[in-house]
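Below: one structure in structure tokens.
Every protein chain except one is present and positioned as in the full complex.
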Amino acid sequence: MRKTIYTIVVSLITSMIGTLALASTPTEDLKAFQQYYMDRFPDTPKSDFNNGVYSIDAAARETFESIEEFAPYEIDIEKGEELYHKPFANGGTYNDCFGEPGVRHLYPQFDSETGKIVTLESAINDCRKAAGEKKLKYKKGTIAELTAYMAYESRGNVFDIKIPNDPRALAHYNRGKRHWYSKRGQLNMACADCHWTNAGNMLRAERLGPAFGHMTHFPKYRAKWGNLGTPHRRFAGCNSQVRAKPFKAQSDEYKALEYFLTYMGNGLEANGPATRK
Amino acid sequence: MKRRTLLKTSLAASVVMAVGSVIPGRVMAAYPKAAFENKDAAGALNDMFGTSDYAESGDIKIKAPEIAENGAVVPVQVSSSIANIESISIVVSGNPTPMIASFNMHGSEGFVSTRIKMGKTSDVLAVVKAGGSLHATRQEVKVTIGGCGG
Amino acid sequence: MAKKTKIRAKEKDGIVIAKVLMSHPMETGLRKDKKTGKKIPAHFIQEVIAKAGDKTVLEAFWAGGVSKNPYMSFKYKGAKGEMLTISWIDNQGGSASKSAKVK
Partner (left out) sequence: MSFRIITTVTSIAILIGMVLGTSIAATDEEIAEGKRIAFNRKLGNCLTCHMIVGGELPGNIGPPLIAMKARFPDKSALRAQIFDATVKNPQTSMPPFGKHGILTDKEVDLVTEYIHTL
């Protein structure tokens, strides 16, 4: 038995990979980011990138579509709908906080009052806290059932995440971007190594998905998990796979990463929840 | 060992009760336990049908991925134009217990679709019982090993 | 845990296409708990019965080799407005039953 050694060292190579130098603006980044994938996969219509790896892999897409026809998460959507509309002990409901359930595509947001990033998951717990309810765990279970329903109600809405011209918002954005491009862990790999440089290539028989569209479909039902998971559950999984120590769900680091990566998918339709391998 | 036997008996009892309450007036076949627990494909067929002999048939179609992205969820669809189908069974020879599912058709059309688990690359065998004899066809499904190291 | 079953049944040209999704862990009994290293006890749906009105149209026997949150689809001769009832029992005595109207 080999003990996995977490290497905390992150070798930062800011000048690496493509045209995205840290000095560029979010708008410039977004354009270059999306164009890179469209050039790399010219057969994929832009609007189809929200299907992740299935937008570039016809064989795998067949299985995907067969499962999506009646997907296991449909039961979770039903549970989430009940949970969402069930009043809190104080009589309030989630609608008091969100107005309507279909708001998945509006998160994450920069909160100019606190200077922090608000994710859909953190907003749910803020809502519960304000109503005197216990916080939910962030990676799976009840919170994912709630967001599954909310995502379902948001389907078809277009992501348009805002990065306001506020140094604090830009700091979150750049932190997320740095995380994405930085090599980390014992395997010394960045998110970008797999999902930018090698997008479309094979990792054994697994095709690496393009990162354009990575955030449109959460929560996702992974065959590997056998249930639904939130974005930060997936981030932690990725970090662990390169044998880096994962950050905590809803840590500032992961919120920043979600902010960056969701912004990079602006223009795509929300299509969660969805199944993945 | 003793505890296991006890547990099994009590489970069996509760199953019977549950059946009584959920499915009133049920006159169906008993659960073919031996077939589902047999570790060998031919043995499982023998337990299920009293024979493991079947005729290869071009009238049975299997729709399954050539490469399964994840062995935990492999969509498998079986359809057949054979007349008077009594049952359709799905057998995966490479699984620890190969018999996965058996559908008694009760006059329904020759079509079933489900999702199964596959431990490793193996043939999926679709066995159709009609007119008292067995017909079958097979398709290989490659199960991928995850790219990232464990 | 709520036992949910979802049914979609659609009639076309006298044939009903039924699609059913069931909420169930479908544990084979062979899997080990990653944390404790102990085997997770077998827990899977053993039998599913589909009835159109009072008539049994399909009876399925399953092992733990059917995927978690099982799906099944089948076709039978039927009509719009009829009820389709899906009932299942598992190896631990759990059960559920759900009906839906054919559309």
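Letters A, B and C mark the chains as written, and numbering starts fresh at 1 in each.
Following the convention adopted for this analysis, a residue touches a chain if its C-beta (ideal position, glycine included) is under 8 Å from a C-beta of that chain, and two chains touch if they have at least 3 such contacts.
Here the structure is a predicted model, which is why all the values come from computation and not from measurement.
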*Counting contacts across the entire complex, name the shown chains the missing chain touches.*
A, B
*Please pick, from A:25, A:90, A:112 or A:197, the residue that touches the omitted chain in the full complex.*
A:197
_Residue among A:24, A:142, A:186 or A:251 touching the omitted chain_ = A:186
*Name, in rising order, the residues on subunit B that touch the hidden chain in the full complex.*
67, 121, 142, 144-150
_Absent chain, residues of subunit A that touch it_ = 2, 5, 7, 11, 13, 16-17, 186-189, 193-194, 197-198, 201-206
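As a convention for this text, only the chains that are shown with their structure count from here on.
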_So the centre of each chain is just the mean of its C-alpha atoms; given that, what is the distance between subunit A and subunit C in Å?_
32
*Any idea how many Å lie between the Cα centroids of subunit B and subunit C?*
14
*Spell out, as numbers or ranges, the residues of subunit A touching 2 or more other chains.*
67, 226
*Out of subunit B, which residues touch more than one other chain, so two or more?*
72-74, 77, 115
*Touching subunit C in the complex: which residues of subunit B?*
11, 14-15, 17-19, 21-23, 26, 28-29, 31-32, 36, 72-74, 77, 92, 95-97, 99-109, 111-117
_subunit A residues touching subunit C - in the complex, by the definition given at the top_ = 67, 69-72, 74-75, 78-79, 226
*For subunit B, which residues count as touching subunit A in their complex?*
65-70, 72-75, 77, 115, 142, 144-149
